[in-house]
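This part shows chain A:
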Amino acid sequence: MRKKISTLLTCSVLLALSACGLGSSGSDTDSDDTIKIGTLFSVSGAGANLGDKMRKGAELAVKQVNADGGIDGKKIDWVFYDPAGDTSTAVQQTNRMLDSDGVELVVGGGGSSGIALAMDPITSGRGVAFIATEGARQIVEPAAEAHPLTFKTTFNDTVMVERLIAFWKANGITRVAFMPDTSSFGQSAQEELERLAPEAGIKVFTAAFDPAANDLTPQVKRLAGNDPQAYLAWTITPAGVTFLKNIRSVIGERDVMVMHGFGFVDDRYMEQAGAASTGTILVSPKLPVWDQIDASDPQQPVMEDFATAYAEEYGGEQPNVYAGQAYDAMMVAVAALRATGGDTDGEKIADAIEGLGTHVGVTGAFKFTADDHSGLTVDDVAVIQWDGSRFLPVE
Partner candidate 1 sequence: MSTGLEISGVSKAYGGLQVLRDVTLSAPAGSITAVIGPNGAGKSTLANVISGFVTQDAGTVAVDGTTLPPGRAMTRASRRLGRTFQNLEVFTGMTVLQNVAMGAYSRQRGGHLADLVRGPRARRDERAADEAAWALLDRFGLGGRADSLVESLPFGEAKLVEMVRVLAMEPEVVVLDEPAAGLPPASALPLARTIAGMAADGIGVLLIEHNMKLVMSISEHVVVLDQGQVLTEGTPAQVQQDSRVIEAYLGPGPTTTEELTR
Partner candidate 2 sequence: MRGRRDAAGVVRRRRKAWELWITIGLLVVLPLISATDYSLHIWTRMAIFLILLTGLNLIQGVAGMTSLAQAGFFGLGAYAAGISAVRYDLPPLAALVVAPVVVTLVALLVGVLSMRLKEIYFTMATLGAGFVLFLLFGRMVELTGGPNGLVGIPPFSIGGLEFTEPIMRYALVAVLAALGAVVAHNLLVSRTGRALRAYGASEPAALAVGASPFRLRLLAFGLSGFYAGVAGALEAFDARFISPSTFDFMTAVLLVVALVVSGAGRMVGPILGALLLTGIEVFAADYADYEPLIMGVIFLVAVQLFPRGVAGELAARWEDRRERAQRSGESLGDSSAPAGTTRTDVGTPAMTEELRR
């Protein structure tokens, strides 16, 4: 009798698995009273922590828009997928969204630059507008020729590096130790820094590290040999905490500037590094210090509303910069849809976004043009410092 059961179980498992491949391929009819927006964020696997915050940011935007009547009466039908950090899964999900789920506009590129780069040819190939929330500038550059329908609401590494170099110049720093991780995030920052720093007369000494590393003291000690005035790490992974702990143990009390890239702006990480994180300086969007920005800055009220709404919606949790970027991406899409009266044709949406003029978002004042599909400038970048319990702006 036992063998009979196991045969039935096997066949049913196998059929169920392949059957649902068939089942979902039937496409839903395009009901005309909603606009289908598709989103990919990795809420499991690598970078899961980051993806989770991005999902909440975008979700908040959808809820707010639908709450006050949607776009000219059309509510947003939000389709969400989790590629779990895997590019081939993301490619397949994007095809599924556009072919069978009838998604007309894509917001959110899987939470990693690699996935966003893979999604772009698919969305552009189908004439669908795509607003990414990932960092690599290759996603939107060169904008006019190669990525007419693709935008992103994150800082280009170029803008961040320019702000850093301006800050270093202002503080007379000419020797910098740079530790990027071996992810795409670290890799593209390294290219920009090694391109722009020499022009500003700043010498950069680099040693990369693997995000899964448990001890970075060899790299830190090696770079210490060049007697740098500042140590800059560039990662979004927990290894950034190890960096802070190792810097304190290797460098001790010598007054050097310990810095992190905008990927590490997260008060939870800062707390987990304990005493080692006090005094760390970061380049970042203004969101973490929104309550320190005086009301005259048009971005201040937008950030305040977002922070309070997010805390209400998610049990007092504070939004981080990634939630802000996802929220902005959805809001830019909504602004464009309002401009085109709900028409989701790729070209029309692209022209609408480029015609938005200044769209004041949580992350900054976006000024999209035909050649700049990121729309953020050096003035949108803030330099902040962790004083042991919270972030404060640095003059």
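Criterion applied: all candidates are chains of the complex that A comes from, given by their letters.
To be clear about the criterion, contacts are C-beta pairs under 8 Å (C-beta built on N, C-alpha and C of every residue); 3 or more make two chains touch, one makes a residue touch a chain; residues count from 1.
Owing to the predicted nature of the structure, the values given are computational and were not obtained by experimental measurement.
J.: Any idea which of 1 or 2 touches chain A in this complex?
T.: That would be candidate 2, which touches chain A.
J.: Considering the complex alone, what residue numbers of chain A touch candidate 2?
T.: Residues 1-4, 6-7, 9-10, 13-14, 16-18, 20-22, 24-25, 27, 43-46, 81-82, 84-89, 91-93, 95-96, 99-100, 113-114, 117-118, 121, 136, 138, 182-184, 187-188.
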